[in-house]
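Only one protein chain is missing from this complex, and each of the others stays in its spot.
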Amino acid sequence: MEDIGVMPHWVFDCMGVHVVLNKETLIMTWIVMAMWILFALLASRNTRLLPNPFQGTAELLVGTWDQLIEDSLGEREMGRKYFSFICTIFLMFWISNMLGLIPFLSEPTKDINTTLSLGVIGFVVAHYSGIKAKGIGTYLKGYAEPIFFMAPLNIIGEFSKVISISFRLFGNIMGGSIIILVVSYLVYSLVLPPFLYAFFGIFVGTIQAFVFTMLTLVYIVVQIK
Amino acid sequence: MDVIFTVKTGQLLGAGLAMGLGAIGAALGEGMTGGYANVSISRRTEMSSPFTRNMLVAQAVAETSAIFALMVAVLLLFSDMSGRGVCAGAAAIGAGIAMGLGAFGSGIGAGYSGGEAILGVSRQPESASQMTTTMLVGQAVCQTPAIFSLVIAFMLMFKDYSGVNAWPYSGCLIGAGIAMGFGAIGSGWGGGQAGGSACRGYARQPKLRGPIVTLMLVGQAVSQTPAIFALLVSIMLMTIGPTEGNLLVTMAFLGAGCSIGLGAVGSGMGNGVTAEAACDALSKESSLSKSIMTFMLVGQAIGQTPVIFAMVVSLLLMFGNYDQAANLPYAMALVSAGLCIGLGAIGSGYGNGITSAEACDALAVRPEKSPAVMTFMLVGQAVGQTPVIFALMVSFMLMLGNYDQAATLPAAMAILAAGIAMGFGAIGPGIGNGITAGGACTAFAMHPEHSSLYMRTMLIAQAVAQSTAIYALVIAFVLMFVV
Partner (left out) sequence: MDIGGADLIRAASFIGAGLAMGLGAIGPGIGEGFVGGKACEAIGRNPDEAGLLTRTMLVAQAVSESTGIYALVVALLLIFVV
């Protein structure tokens, strides 16, 4: 159990830069991507009015998220603009969080780098949309609320959103996998682990993917409005 | 140091702790009873003498736990324990903590039950004698945790420790006291909440006395599980606690006591709140006794997840392997792991209780939608457990970490601070998440047709309320890995 939190690395020098890559995270992310590409191919191949199971699932997912995004942003046109970004985050994290259910695979979201990078992307998108929607002057004025000298704390508050959104997902998935590991060790992998996998993988994984996506959306909405 | 001097110091400290802490709960509870008695008298002036009589009976029962504490304090003051070995000093402190803190919850709980009973009599004067019986049953059950504490205090005081080294066994004895003392708070308080609401329900629906009392007793019995866990660990600490070992063993057993003791507080209180709401719901909607019982039991079972986490950490700490040489950071990590999960379990335990309480209310309003209410409750509770899962993760990392290098004081204190930060940091978000999920259940009861909207709002609100727990997690990580 000593290897908790240890990541297998690829280390190499590229043009004088020392590069460290988290091997497991990378491979697992590729697997998730491959799964979705395969799914998309199966779902979009000869689409018809009476859909095959893949097409049906895809329509359900897309329809649900289209509605959710429209509800949050208030208008359909606006919603469509952010749809692909928001929906991709959800699909990616949803399968990532459940990947640990499959033997020999592990969740890429167990690595803080995965969640942090998506969190930073969401942050950049939200603030870029804010500047575009409100103009740079109004955007900057937002930091001087309620008084101008609160600006440093407002800025820290914005950055702490990135920390909280990415550590929430990371903490839940990492916590789940550590708990499963320790409990499996304690009960000699009898009886309990499948239920824990079901709880942390399917239930917590789905909810946390949803929460991450909704919060990214909410941060965008708060910046725009 | 002289053995007689050490033991006497321990006895005096223990006596002070027992009586000082032990007086808080009973005094608060009796004040509550007295206050409610005054409210009742102002409502029905002509009945002032039966109210006063009832008040005195209720206060006398609520005082029991303080009398236990007084007994322990007097025994500690005047008995001579110095012939029982050097560990008797630590045992005296442990006994003081166990009885002092253990009297807290039962005192408040019994006082609350008594107050509600008097209010009930003012509403249904003809049921006065039955009401007193109901009150006494409820109060008697919520005194059980205080009795557990008394048992542990006596076991600690009257055991013979001659020939045992001061350390590490003293750590086990103080740990046993902490485990039982804190462990009794939540269950005693929660049992009182259930007892009070049973009196309230009986006053509302005198015909339903039987089912309400049954529900109350079941609810109280389940609420006592955390105190029973604490009793178990406390006895284990005394019986299997090693008499040989270094600082690591001392801190591990102290940590085990802190873990289960603190961890039992929130779940005990939460389970009590759930039982209270269940009794209220039954008195509003008498036809639902079966589904209310199911809701209560499911809600209480989930509300016990945090204390079960604390129990697991407690057992891991007790049965760990501490053969290596003592090292200050590792010793601090063991006690810190116990504190982290113990404190971290308080919030989620209580918060889950609030959620299932509101779910019971919602069930009484919309009995036809019970599966949907159950879904709300379960999702809300599961998400509300994120803070305690963070605490459990930090706790495991602290226990299993590698502390070979850098045995300096700052490193050790950073490790201790990591557990404290995560433990305290999980309390607020755990309670807050419970309140949010409770609000979602209430909203669902008002307009069930918008359930997906409430679910979405609830998840977002819970996620935002968790961010302070996440800051605590970040600080804990920084303290563990960066410093």
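Letters A and B mark the chains in the order given here, with residues in each chain numbered from 1 onward.
What we mean here is this: a residue touches a chain if its C-beta (ideal position, glycine included) is under 8 Å from a C-beta of that chain, and two chains touch if they have at least 3 such contacts.
Here the structure is a predicted model, which is why all the values come from computation and not from measurement.
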Problem - Those residues of chain B which, in the complete complex, touch the missing chain - result: 328, 343, 347, 351, 387, 407-410, 412-414, 416-440, 442-447, 450, 453-454, 457-458, 460-462, 464-469, 471-472, 474-476, 478-479, 482-483
Practice task
Pick out the residues on chain A that sit against the missing chain.
Solution key: 71-72, 74, 153, 156-157, 160, 218, 221-222, 225
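Note that in this section only the chains that are shown with their structure count from here on.
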Exercise for the section: Report, in whole Å, the distance between the mean C-alpha point of chain A and the mean C-alpha point of chain B. Expected result: 36
Completion exercise
Listed in rising order, the residues of chain B that touch chain A in the complex are 312, 316, 379, 382-383, 386, 389-390, 392-393, 396-397, 400, 402, 456, 459-460, 462-464, 466-467, 470-471, 473-474
Fill in the blank from the handout: Seen from chain A, its contact residues with chain B in the complex are 1-2, 4-5, 68, 160-161, 163-164, 167-168, 171-172, 174-176, 178-179, 182-183, 186, 199, 203-204, 207, 210-211, 214-215, 218
